[in-house]
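Encoded as C-alpha cells, the structure appears first; notes follow it.
With one protein chain withheld, the remaining protein chains of the complex are depicted in position.
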Amino acid sequence: MDSFGSKFRVSIFGESHGDAIGVVLDGVQPGLPLGIEDFTEDILRRKSGPKGTTPRIESDIPEILSGIYEGFTTGAPLAIIFRNRNTRSGDYKLFNDMPRPGHADYTASVKWMDFNDPRGGGHFSGRLTLPIVAAGVVAKKMCVCDVRASLIEVGGMSRTEALATLTDEDRNGLPESEIPASVIWKDVIANAMRERDSIGGIVECVASKVPAGLGEPFFDSVESLISHAIFSIPGVRGIEFGDGFESARMKGSEHNDPFDNVEGGDVSLHLSVHPSKNGAGGVNGGITNGNPIVFRVAFKPTSSIGKPQKTFNFAKGEMDELSIPGRHDACFALRTPPVVEAMTAIVLADLMKRI
Amino acid sequence: MDSFGSKFRVSIFGESHGDAIGVVLDGVQPGLPLGIEDFTEDILRRKSGPKGTTPRIESDIPEILSGIYEGFTTGAPLAIIFRNRNTRSGDYKLFNDMPRPGHADYTASVKWMDFNDPRGGGHFSGRLTLPIVAAGVVAKKMCVCDVRASLIEVGGMSRTEALATLTDEDRNGLPESEIPASVIWKDVIANAMRERDSIGGIVECVASKVPAGLGEPFFDSVESLISHAIFSIPGVRGIEFGDGFESARMKGSEHNDPFDNVEGGDVSLHLSVHPSKNGAGGVNGGITNGNPIVFRVAFKPTSSIGKPQKTFNFAKGEMDELSIPGRHDACFALRTPPVVEAMTAIVLADLMKRI
Amino acid sequence: MDSFGSKFRVSIFGESHGDAIGVVLDGVQPGLPLGIEDFTEDILRRKSGPKGTTPRIESDIPEILSGIYEGFTTGAPLAIIFRNRNTRSGDYKLFNDMPRPGHADYTASVKWMDFNDPRGGGHFSGRLTLPIVAAGVVAKKMCVCDVRASLIEVGGMSRTEALATLTDEDRNGLPESEIPASVIWKDVIANAMRERDSIGGIVECVASKVPAGLGEPFFDSVESLISHAIFSIPGVRGIEFGDGFESARMKGSEHNDPFDNVEGGDVSLHLSVHPSKNGAGGVNGGITNGNPIVFRVAFKPTSSIGKPQKTFNFAKGEMDELSIPGRHDACFALRTPPVVEAMTAIVLADLMKRI
Partner (left out) sequence: MDSFGSKFRVSIFGESHGDAIGVVLDGVQPGLPLGIEDFTEDILRRKSGPKGTTPRIESDIPEILSGIYEGFTTGAPLAIIFRNRNTRSGDYKLFNDMPRPGHADYTASVKWMDFNDPRGGGHFSGRLTLPIVAAGVVAKKMCVCDVRASLIEVGGMSRTEALATLTDEDRNGLPESEIPASVIWKDVIANAMRERDSIGGIVECVASKVPAGLGEPFFDSVESLISHAIFSIPGVRGIEFGDGFESARMKGSEHNDPFDNVEGGDVSLHLSVHPSKNGAGGVNGGITNGNPIVFRVAFKPTSSIGKPQKTFNFAKGEMDELSIPGRHDACFALRTPPVVEAMTAIVLADLMKRI
C-alpha cells in the first residue's frame, strides 16, 4: 500500500506522465495556518534546474483540494495535487522490451502483470517525491521540531574536500552554508555528465528540538519508523544513526553516551538531562532521549545514464546494448535533502500525535 | 505498539524478569507442520553460553498455547510463551537513580512516567528477541525462502582476518563455515572481556529463493519493511542493502545491475531473467527482482560494561561513576544472526501473504 | 481517520462546498477494465432530482487522476475527484451559532475546535457519499459478487403497502421492480414535504455469488466489517443480518439453518453444500457460508427540515427557534441504495483480496 503513518497518515498517488500526482493527509490537527506560499521553499529546493539535474521543468504549484478553510487546517483530510504538464512520453516506450538496469521497469511488469503505466516510470517515478515534500511541509508544522538535511558527500568526495576546490568566483561571496551543492561539487558532477554517467551522494539529517519519550520499544522504534520512511525514497541504499556502522568497530566505553545535566536545569522533571555526546543519534531503546536525532542516508548514482549499458532485450530474446535517451539527473542526490526532511517530519508528526 | 505486519502479524510481550515473555502470531496459514522441536536450532543459536555471552542461562523451551492441532497449524493465532526462571533482580535497582549509558533506563522512565519495570531492563530487554526468534521459526516455514545471516566482522576485525589467527586446535577439524563465531573472534572478545569493556559486530543476511514481484513501490518497499523490522532489534545502528553506502561512491555504470537470462529458461514468463550482479541487493523500485536479498546490519558494542563510566546520578543531582555489576554479553552481536534471520523471515512471510 | 480496508483501502476527502471531493483507492488489482462510463449508472442512482430529494444538482462527473492506463487499472492507487460547482454557502453561516438538531454542526465544532468548515456541513456532508459510490463501482468489479440494495420501507410504509396505492398512471407500464422509489412512496413523501418535515426508510441489501470462507472468526467477522462500513454512511441508526432482531424472539430450532447439498453437486469439495434457509444472513461464526449475505439498514429521517425546531442559540445564550432554509432531501433514504451497495462491495473486495 502506498500510505504510511498511524495517527498522521500520508497516502500518495499518481504517475510521472499521468494527469496529476498527489497526496492525502489524514490526521492533520485543526487550526494550523497553511497556504500555498508555505510550500514554495521546499518545493523549490527539490526542483530540478541546476547542472546535474534533469531539464524537465514543471511548475509544481500545489492545488489544495480540501482540508483548509479561511487559511487554517480544519481537521478533515487535506488532498493536495500537482498537475503534470511537461511530459514527453515517447521517450519511454523502448523500456517495455529492454528493462533499464537499476530501474523498476522489470519488477513493475512482474508485479503488475504488464498493466503498469510505463511512461516516465509511471507510479515508480522519483516525481512522486514531490507530494512527499508537500506532506513534509505540513508535517514540519505539526511536529514543531527543527529538521535539516544536507549533502555531506557527492560522488565519493566529502563536502570539506569539495569546498577546498572552489574559487572565489565559485563562492560568489556566499557563506559556506549557503553555497548550493551543485556549485560545491560542480567538478565531480561535470565529470559524470561528460562521461554520460551518474553519481550518488550521502545526506545527513539532524532533527533537533525533539522531546524525549517519543517512539516505542520494539516494532515502532524511532529508528524503525524513520528507516521505513527513508527507504521509501527511491534510490536509498543505506541508513545509519549516530556513530552508525562505525559503532560496530568501537568499544562500549567509547560508544556509550553518558547522561548529564547538559542544560543545567531542574533535574526533578527529567527535562534538562540528556546525553552529553550523541553516538546513539538521539535514541535509546527505540525512544528519543532529548538529543537531536542524527542519521545519514546513502543515495545510489542515478540509474538512467546515457552511456551504453547491457541489458536483456525481451523482444530479441538476447542481451543488447541500451543508451538511455531523454532527460535525467546526473546526480539526483542533489534534490533529495528536502525529501529526507519531509520523511523525517512525517514520522515525527505521527509520533507527536501518538503521545 | 509492539506488533508488526499486515497479513502476518507478530505481537510480543513480556519483561526480562517477569513471569513470562511471549508472542502472538496472527495470520499463520493452516496446515503447516509444527512442533516444539522445530524451535530448537534457532533458539540454541541465539542462546548465551560461549565466551563473550552472558552467564544467565535459561531453558528457553517454548510453550505453544494455541493455534496447533494434531501437529499442524490450524489457521487460528499461535500464542507461544517462555517462562523466565534464572532471574536476579537485585542487580538492577541502582539504575533507577543512575541511568546506564546506552540503555533505555532513562528513556523508559520518561516515556512511561517511572512506572516501567526496571528489573533486567523490563520490556526493553534483549531477552525479548527470544519470542522474535520463535516467530521467525514459524515465518521461515511460511515464506519458503532460504534466509541465512552470519557475522562478517566483530570488534573491527573481518572474518577473513580473524580466521587467519586460528590454530589447528582452534579449528578443531571443522570446515570454516561451521567454526563458531565465538571461536573465530576469540582473541578480540577475550581482549574486551579483560578490559571489562564490550565490542560490536556486523551481520550479513542473504535471503535467497525469493520470488520476483514482492513489495510495494513506496511506503512498503521491501527495504522499508526489512529495515523497519531490523531496527526493532535492540542495538542496531545501521543497515545497508547490496552495495550499500559504497554505492554512493560508485558510478551508475558500475552500480547498475544488467538484467540477463541468468537461468537460461523461457523468457516469455519473466521467470528466468534477473540481474547478473547484485549491487541493488535484490530489489528494484521497492520490489524484489528475483536475486537474493542481501543486506548488512551494524550492531553497536554491548551497552552494559563493568568498566567504570560516568553518568548522571539523579539521587545526588550530579555526575557519578558507575561500574555495572551483573551478567552481560561482552559482544551480544554473537547472538544476533538468528534474530536478524527471524526479522527477515517475518517480513517475507507477510509479503508472501500479500501477493 | 477517513480511510477503511486492509488490502483494498478507501480514503475519502473533501467538503461539501470546497473545491473538490474525492477518494483514493489503494490495492486495486491491475488489469481491470475501467472507464468513466462505468460510473454513470450508480452515480445517477445516487443523484438528486426526483421529488423528495434536494434541488442542488451537480454534474458529478468523475475525474480519474491516476491508476488507469490505456483503459485498465495499473495496480497503482486510483485517485478520483469530483468538482463542486453548484454551491450556495450563504445558507450555512447561521449554524455556527445555532447547531441544527440531528446534524454534526455541534460535534464537529467540539472535535475540531471551531476550525471545521461549516459550509454545507463541510466534511460531514452527505455529499461525501459520492466518492464512496465511485469506490463501490471499482469494488464491484473487484469482488465479482452481485450486490443489490433497495428500499423495502419508507416513512413507515412497506413497499407492498405502497405499491398497492399506485394507479396505472403511476406505474407507467413499468414492471414493479423498475418503478422508482420516489414514485412508489410518492404519497408519504408528498405528505412530509407539505409539512416541511422529513421521513426515513429501510434498505435491504443482498450480496449473492459470495464464496464460502470469507471473513475472520472474531474482530474481522463479515458482519463486523459490513456494519463498520454501513455505519460510516451518514444517517444510519441500525443494521440487522438475516432474521435480525426477530431472531431474538425465535427458538434455536426455528432460527438455525440446516446445511444441505442445495446445489446437488459433488460434496467432497464442500462447494455445493450450504444452508437451505438463510436466517443467519449468509454468515456463520463470522465466515460466509455460501448463501447470499442479507442485511437491512435503518435510515433516520433527514435532519434538515423547514419546520421550525428548538435548538440552543450560542450567540444569545438561550434556546431559540430554527427554520432551516435551503435545499434538502425530504427523504435522503431514497438516494442511499447505491451507497449501501458500495460499502458492501468495498468490504467484499477487501475480503476477496485477503484470501
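Order of writing sets the labels: A, B and C. Residues in every chain begin at 1.
Basically, a contact is a pair of C-beta atoms (placed from the backbone, for glycine too) under 8 Å apart; a residue touches a chain by one contact, two chains touch by 3 or more.
This one's a predicted model, so the numbers in the text were calculated from it and none came from an experiment.
Set against the missing chain, the residues B:Asp26, B:Glu58 or B:Glu254 yield one that touches it, B:Asp26. Which of B:Gly75, B:Gly156, B:Gly306 or B:Gly326 touches the hidden chain is settled by the complete complex: it is B:Gly75.
In the full complex, chain A makes contact with the omitted chain through residues 6-7, 76, 217, 354.
Interface with the hidden chain, as seen from chain C, comprises residues 1-4, 10, 12, 99, 101-104, 106-111, 123-124, 128, 153, 155-156, 192, 195, 197-202, 212-213, 215-221, 223-225, 227-232, 234, 236-245, 247-261, 267, 270, 273, 275, 280-281, 283-289, 298-305, 307, 309-312, 314, 317-319, 333. For chain B, the residues touching the chain absent from view are 1-3, 9, 11-15, 18-22, 24, 26-27, 30-31, 63-67, 69, 72-79, 81, 111-113, 115-117, 119, 122-123.
Following the convention adopted for this analysis, only the chains that are shown with their structure count from here on.
Comparing chain C-alpha centroids with the centroid of the full set of protein C-alpha atoms picks out A as the closest. The geometric centre of chain A is 27 Å away from that of chain B, both derived from CA atoms. We define each chain's centre as the mean of its Cα atoms; on that basis chain A and chain C are separated by 40 Å. Annotation for chain A: residues touching 2 or more other chains are 1-3, 12, 111, 123.
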